[in-house]
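With one protein chain removed, the remaining protein chains of the complex are shown where they sit.
Up next, subunit A:
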Amino acid sequence: MSLIRQKATEKGNLGRVGVVIGVPAALAFAFIAAAGWFTPDRLTPATVVRTFDSVDGPHPGFRRNHAKGVCVSGWFEGSGQASPYSSAALFRVERSPVIGRFALAGGQPYQDDAPDKVRSLALRIMPANGSEWRMGVNDIPVFLFRNARDFNSFLIASRPEATTRKPDPARIGAFLAAHPETARALSQIKQRSLSSGFADDAYNSLDTFLFVNADRRTTPVRWAIEPEQPVSTQNNVKAGRDYLFDDLTATLAEHSLRWKLMIVLGQPGDPTADPTVAWPVGRTRIDAGTLVLDKAEGEDGGPCTGITFDPLILPEGITPSDDPIPAARSAVYARSFTARSGETKAPSAINLNSTQSGK
């Protein structure tokens, strides 16, 4: 060390000492800048997870959003009709195993079921010879926000007041005044027709993705998962606080449920980057195949708990578009998955033994 000290203090070596200290210091500085330490306003996955925790209260071990849910499984059988648009193996005429999850939107794992709460379906489709596809789809016509920052700001604005335990209408109003796209989307969501439960509900991608076919030609797509079961608008809400989930699991104990995966082909000019805007009606729709679910299991020990339905786990033949929401969901889901996987979880609201249909 004395040798280094001697060299460092030698006449004419000051500039060299500057380089010796300056290069690693600059690297360290750039590193913490890349980590966002100098830009505290940057919206990170950790910020969004913290927002959920502060709005919905901490619920260790649960998903930070769509917290109340149940695992399902079955298979997807491609029709071959989407194959001209996407080279994904699962669109071929073959069966791929599916793990899924029905849930209610929102970060509260013990919330009561209600007819107008947003219902979601998450899927993991695993073709035998090809890459898997994960998605989370919702029973609303459009998404509420153009980007993750607006979503996070809205969550903060909707945080229940300590005194009233309800969101402050003035704060929500201020957000909606500044975000007419969210106000428009909210009114479309309020006008949607409500089906009786999970089984006869239709679920929409909301986000836009690109199908890529064998010739590398891309097509912007959205999709809907539409029930083959007859749709009823009667609701069974009097049956109890878990009536949606109870209906679903009771039905699955008797028979399997089927949906069609309808791919909507975008036209030039259709908004791809803005999930708050619906595409015009009358776009070509492709029947890509049938989803069959025949088994429900509780989350605790169920097959949907140890995975995250990251919407950017896409097979070859599907890629992200310029829609910013899937990347934000992917990043925040990873953070939520890491957090909940390391926590001790209380039992889920829907806690049942394996329920398999007779068929």
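Heads up, the rule we're going with is that a contact is a pair of C-beta atoms (placed from the backbone, for glycine too) under 8 Å apart; a residue touches a chain by one contact, two chains touch by 3 or more; residues count from 1.
Please note the rule applied: contacts and distances are computed from a predicted model.
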Given that one chain of this complex has been left out, which of "Phospholipid/cholesterol/gamma-HCH transport system permease protein", "Transcriptional regulator", "Cytochrome b" or "Plastocyanin/azurin family copper-binding protein" is its protein name according to UniProt?
"Cytochrome b"
For a quick check of understanding: of A:230, A:269, A:282 or A:342, which residue touches the chain that isn't displayed?
A:342
Where the complex has a chain not shown, which of A:43, A:125 or A:202 is the residue touching it?
A:43
Contacts from subunit A to the absent chain lie at residues 1, 3-4, 7-8, 13, 16-17, 19-21, 23-24, 27-28, 30-31, 34-36, 42-48, 131-132, 148, 305-308, 310, 312-313, 316, 320, 322, 324, 326-328, 330-332, 337-342
